[in-house]
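One protein chain omitted, others in place.
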Amino acid sequence: MSTAVRSLRLGELAAHAGVELQGDPDREINGVATLDAAGPGDVAFLANRRYRGELAECRAGAVILQAADRRSWDGDALVTANPYLAYARIADRLFPTPAAPAGIHPSAVVAASARVDPTASVGPLCVVEDEAELGPGVCLGPGCVVGRGTRLGAGTRLVARVTVLHECVVGARCVIHPGAIVGSDGFGNANDGERWVKVPQLGRVVIGDDVEIGANTTVDRGSLRDTVIADGVRLDNLIQVGHNVTIGAHTAAAAFVGISGSTAIGSRCTLGGAAGFAGHLSIADDVHVTGMAMVTHSLREPGAYSSGIPALPSREWRRNVARFQHLDELVRRVRSLEAVLGVAHDVDASRGGVGNSGNTDA
Amino acid sequence: MSTAVRSLRLGELAAHAGVELQGDPDREINGVATLDAAGPGDVAFLANRRYRGELAECRAGAVILQAADRRSWDGDALVTANPYLAYARIADRLFPTPAAPAGIHPSAVVAASARVDPTASVGPLCVVEDEAELGPGVCLGPGCVVGRGTRLGAGTRLVARVTVLHECVVGARCVIHPGAIVGSDGFGNANDGERWVKVPQLGRVVIGDDVEIGANTTVDRGSLRDTVIADGVRLDNLIQVGHNVTIGAHTAAAAFVGISGSTAIGSRCTLGGAAGFAGHLSIADDVHVTGMAMVTHSLREPGAYSSGIPALPSREWRRNVARFQHLDELVRRVRSLEAVLGVAHDVDASRGGVGNSGNTDA
Partner (left out) sequence: MSTAVRSLRLGELAAHAGVELQGDPDREINGVATLDAAGPGDVAFLANRRYRGELAECRAGAVILQAADRRSWDGDALVTANPYLAYARIADRLFPTPAAPAGIHPSAVVAASARVDPTASVGPLCVVEDEAELGPGVCLGPGCVVGRGTRLGAGTRLVARVTVLHECVVGARCVIHPGAIVGSDGFGNANDGERWVKVPQLGRVVIGDDVEIGANTTVDRGSLRDTVIADGVRLDNLIQVGHNVTIGAHTAAAAFVGISGSTAIGSRCTLGGAAGFAGHLSIADDVHVTGMAMVTHSLREPGAYSSGIPALPSREWRRNVARFQHLDELVRRVRSLEAVLGVAHDVDASRGGVGNSGNTDA
């Protein structure tokens, strides 16, 4: 339960969220809360119908819900097909991000050749290098580093201790969370037969508008081309984006996703936590990959993809693993039985995804 | 082998560790070492019995060991059922963490409204924001950021370049390692049909006493509720704790563990490296999950759980993967053979963990 510093009328909130008000437009609202914790000054929401039973005891001033749930709640209601979206808009209205004061904190180190808009805010102990540009309303929290020649678009916020290295471009209204690194060298190494020789990483990172990048996530600069993150992308914490990767608009990736060099991810994809992508792949638009999936081939069709085996009690797991490691043998045994019995086996050639196997016998 | 700046008598160390001394209480000890590297001024320990053979050549001044190993060592001994624990206590006594000088380094930026106990130490280039509270003996190493309104309990130490964002609570005697982020925004996004709309993250992170958080680990703040880490929890490096997660007391998690939003982990659990937990799960107390396990269902019973398949030579792996991708077909082939032979197959319905499959045919 969070209480805002200000109070707004329910009618204004409904209008702001673009939802239908069924109830008293003059009710004063000063907070948001879960269904079980809400009081008369709070708005709550029902986005997951399995919590519908909580409406009976709910004390909220108003509830955001779908029309189908309206009869389970006789208080004031904000009715919409997408209660979570309406909640997001109302919570943002009640709890706006506090504006940082314009200007440069005296402890920050800002190069004389940097161009800092007078409405931008540079927090304590930041470093802004030569020729960097901070647009109107840009906000650097404490301890951020903006490299030589890098440009941050209007309203972009680096929360704290963010590093954006040289010659990168970040669009407008982005949020980059603490510890994130943008523009680190890609992992490029040539081998001279005995040792690795570093391959200079000469590309940039180019990030669109309205992108959010999570805490301690790393986005490598391109080697010769740029690494490109399109508008509206959402990256969670501790993600790795390799050099030359492109990520299409409005794709969202959960924590620990790893995208190897030169892979292209489409638009509107969702990538589950710890999903891993090999390099040089092409992933179509509207692909949805579940958590911990291992993607070693291009995915050319929209749709859902998965791998990995859910945890079992360790004793059962051990048995199955032992079997897995003799799976090829098991297939041969079945084939022998089929031969003995004279049973024909039609190879089902429709299955994909085995392309990296030299063994297509079935 | 490490040599302490001070020397202590063996009898004092035995008393400090609460173990039985068999030998000379006046022996001077000034270091700790492995069995093979120890000299006469060192204490060594035998915690893993497979190293017992090293006792024959060991030159340590004293060895911490179990009674059962006493006859393999004729020097001074510290006898205990848990040699590793006794070692931890003795090493801590010989090598206490150096105390940082009380006071605020002149290069730190501390808000006038922050409450810093006079015994606290604020290192160079730290930022402490408005209304933050640092208790007695708190130690901030170089480059830390403590956000607005955040409270750090007595004796808590942020090693270096740690970020604890606004309105969080950290208990007493915690240690947070470099690069860790506490209180970053959770990954909350509503979809308006075309793009993601950020859901404000209004909860806090609340951490108990005696918690340790590893380098570059990230702990997201709650969305409406708090993210809660109970007393005595141990988090290794590069862990992700999602919003609204709760972790019970004395649970330990190894590097790269990922806990998705709103999952509740019990007390006294151990989570192996890179184990991943889907969101909204409930994990019982005393659950032990092995490394890289993929947990997609709640685990309601204590015990050990695993998944993943150990690496094989790539050629064998390729064969088995090809077979795995036709496993459903293989089962059908076996069923055909059973039908031909008129062999009955009893479905074993006792196996769990397949709940997310629409296909329970066997």
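We just call them A and B in the order they show up, numbering each chain from 1.
Please note the rule applied: contacts are C-beta pairs under 8 Å (C-beta built on N, C-alpha and C of every residue); 3 or more make two chains touch, one makes a residue touch a chain.
Since the structure is predicted, the reported quantities are computational estimates derived from the model, not experimental observations.
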Of the residues A:Arg6, A:Arg115 or A:Arg333, I need the one that contacts the missing chain. A:Arg333
Please pick, from B:Gly41, B:Gly232 or B:Gly248, the residue that touches the omitted chain in the full complex. B:Gly232
Touch with the missing chain holds, among B:Gly39, B:Gly75 or B:Gly273, for B:Gly273
Name every residue on subunit A in touch with the hidden partner chain. 107, 109, 125, 127, 129, 143, 145, 147, 161, 163, 165, 179, 181, 184-185, 187-192, 194-200, 202-203, 216, 218, 220, 224-225, 238, 240, 242, 256, 258, 260, 274, 276, 278, 289-290, 293-297, 299, 303-310, 312, 316, 318-327, 329-330, 333-334, 336-337, 340-341, 351-353, 356
Touching the hidden chain in the full complex, which residues of subunit B are there? Just list them. 1-2, 32-34, 37, 82, 84-85, 87-89, 91-92, 95, 105, 107, 123-125, 141-143, 159-161, 175, 177-179, 210, 212, 214-216, 231-232, 234, 236-238, 250, 252, 254-256, 273-274, 291-292, 308-318, 321, 324-325, 327-328, 330-331, 334, 337-338, 341, 343, 345, 348, 351, 353-354, 356-360, 362
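In the analysis below, only the chains that are shown with their structure count from here on.
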Computed distance of Cα centres, subunit B from subunit A, in Å: 25
